[in-house]
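For this depiction, one protein chain was excluded, whereas all remaining protein chains were kept in their positions.
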Amino acid sequence: MPLIRNGGWAHDEYTALTDQAPLAEGPVLVSLTRFHSERELLLARNQPLGVRLSSAQSPEDIGPGLHHLSLVALEFPTFRDGRGFSWARLLRARLGFLGEIRAVGHFLIDQLAFMERCGINAFDGDARITPEALAAARVEFRNVYQPAVDSRPTIGRLRAKAHPVDWKP
Amino acid sequence: MYRYDEFDARLVSERVEQFARQIERRLKGELSEDEFKPLRLMNGLYLQLHAYMLRVAIPYGTLSSRQLRMLAHVARRYDKGYGHFTTRQNIQYHWPRLIDVPDILRELASVQMHALQTSGNCIRNVTADQFAGAVADEIEDPRILAEIVRQWSSLHPEFSFLPRKFKIAVSGTPEDRAAVRFHDIGIEIIRSASGDTGYRIFVGGGMGRTPYLGLCIADFVARDDVLAYLEAILRVYNMEGRRDNIFKARIKILVNALGLEEMRARVRREFEEIRKEGSLNLPEHEHARIATYFAPPNFETLPDTCLEFETACARDGDFAAFSRHNLSRHRASGYAIVTISLKPTGGVPGDCSADQMDGLAQLMDAFGLAEIRVSHEQNLVLPHVRKKDLPALHDRLKALGLASPNSGLASDIICCPGLDYCDLANARSIPIAQELSRRFSDLARQEEIGELKIKMSGCINACGHHHAGHIGILGVDKKGVEFYQLQLGGSGAEDAAIAEIMGPAFAKDEIVDAVERVIAAYLNLRQPGERFLDCYRRLGLEPFKNVAYLEQLHAAY
Partner (left out) sequence: MADLIEIITANRLRDGAVVYWKQGGWTVTLADADQFTDRETCVAALTLAQERVAAGEVVNPYRFEARRDNAIAIPVKERELIRASGPSVHPELGKQADPATAPKFHVAAPAKPPRPKQADGPEAFDVSL
């Protein structure tokens, strides 16, 4: 599958495992169920490990093992299911997850900028999801109103800077 | 009123160009209709029975004369010469072409207007009291918070793909003209015992298939915490709201399933976390900056008794009637709030022609009126009129066909477009409203009946607020034929209540008679000074039900 990571095409080194498949060599991506049932074994391999969450699963359900993961994949079963945006924010802002957050499934280029703002930094979507589309999505809006997990200054901040006289912190 | 700075203006323009590209991709086949639909809805564009429909936001219901002229221009150039004001402080154009929509939106953006998030599963246009800044007992102008919420909710990265639509309304007075308890979030601005201004938050109100009154989830949220608190509610909803069944996807269903206590606990937890992050704390200077835009005009010092006004009342019966019903008390002496009814006898409730819009804009300029408002009751409001200008203003309204003296009376009917336009509708609503308004056109009769809110929807989505009507009418479809359910006892005001369904639906040619019989029963049964709603509350459904089905009873025997 084509993968975009940090803005460009990337090789996906993870083997996606079903719950029944034997453990493969190298980095693997498993369901939350498999992660919980084989937690010790998976962590002891000392290989990059990813957990795939359905859109109904909160990253808080991963539990204390989260910081041993290098990847959390968030499923978007349809682009209308917006739970992944909240899960990504929770991962970054609340749970302090620093690894890769990957959107997988069905989403639109019109959602990429929102996804990045919420902390998603890898995309595994359909053929329309390309680095060029991502680059274009990033500049569609120069400014944003809301703080999110990216470091973009909000319009409120920029206003305060542009009109320092009014700025009384 | 609020004026865009360079940041607001740029964002709206960028949004227009983004949507123009999305339309282009759709026309080229790069987006399927399934993918395009939510994107166009978030830009206010529906596909209705006869054509597309563009829903343009009138944020917190406030317009300048320049903006009103633009609405007239759009109606004339891109539509069929009229617009329809809705129950959520929007205007709808019923005939735009998809290929013209980018140009329409560019023209609107040139006067700081937009159609952002007027539909779709996102946070919708925030509504507020149409009397904001003009009434005496206001704690704070609700438009300040509404504008703050507008900015926070516009293109929100986390909450643009919610389980379902999300509506927020703000009221700044104990009297509720914004129907706050019928919104997903209703905000009442209050003052604490220690004198601080803050917000009482209701959650989970709504109409539709399963109507609920919002429940108080927070008694007092401090001013600088409000966005964090709203974000917390939205996050709980986005994470937990049902997505498996469109009819159970609104936050009201979640609140009801979890129970208020559990909902409150979950929101509280998110709120504490968000507050810890700190970035959503609303700085006092930002509140103050936005508040300056809504500062009231400099009112002249005028005596409250005004000779010109009194003389006109004595001389001109039409003016006297208009004054009795369409004026509300203003906070400044010598001023009045004028409600312009968009409910002429036999007219389409909420419709306004391009010529009328232009005429109103001229009138605003002639009388030095900076603002006109749109109410959820589908009327327009001039918030700050000098009493001495009223006779001349009334003359001009009359010439425009906008002087119906029926505000708050039986013919001031809220009504959705219904099956005459709407793809979702099951039955027509406008013809019923027209027939009702003709039946009750006699002003003396309406005055005898007194305050009466008739609200009518053409389907269970309840755009016409039938659940909140003293008398509510709901159009239903029985094998392709229109029928109408009668409901009584609802209220969208501070005494909010959900109307009770009376029984089997009436045929199209029976419903108006049934309403008339219900009203006749009220006139017989009421105590002196008792409103219809209070009479219903005292007596219940039974006496009204008995007369409403009279004809069917006779037919049965």
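Think of it as A and B in the order they're written, each chain with its own count starting at 1.
One rule holds in what follows: a residue touches a chain if its C-beta (ideal position, glycine included) is under 8 Å from a C-beta of that chain, and two chains touch if they have at least 3 such contacts.
The structure presented is a predicted model; accordingly, all values stated were derived computationally and were not measured.
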Contact list for the unshown chain, restricted to visible chains: B
Selected from B:Arg268, B:Arg396, B:Lys508 or B:Lys545 as touching the chain missing from the view: B:Lys508
Option touching the unshown chain, where B:Ala51, B:Val111 or B:Cys313 are the choices: B:Ala51
Contacting the left-out chain in the complete assembly, out of B:Pro431, B:Gly450 or B:Pro543: B:Pro431
Footprint left on chain B by the chain that the document does not show: 26-29, 32-33, 47-52, 80, 94-99, 346, 348, 419-421, 425, 427-428, 430-431, 434-435, 477, 480-482, 508-509
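One rule holds for everything that comes next: only the chains that are shown with their structure count from here on.
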Chain A and chain B: spacing of chain centres that average the CA atoms, whole Å: 38
Parts of chain B lying in touch with chain A, wherever the complex brings them together: 5, 7-8, 10-11, 14-15, 17-18, 22, 30-31, 35, 38-39, 121, 151-152, 154-163, 235, 238-239, 243, 273, 277, 279-280, 283-286, 289
Chain A - residues contacting chain B, complex: 58, 79-83, 85-87, 89, 93-94, 108, 110-111, 113-115, 117-118, 128, 140-148, 154-156, 158-160, 166-169
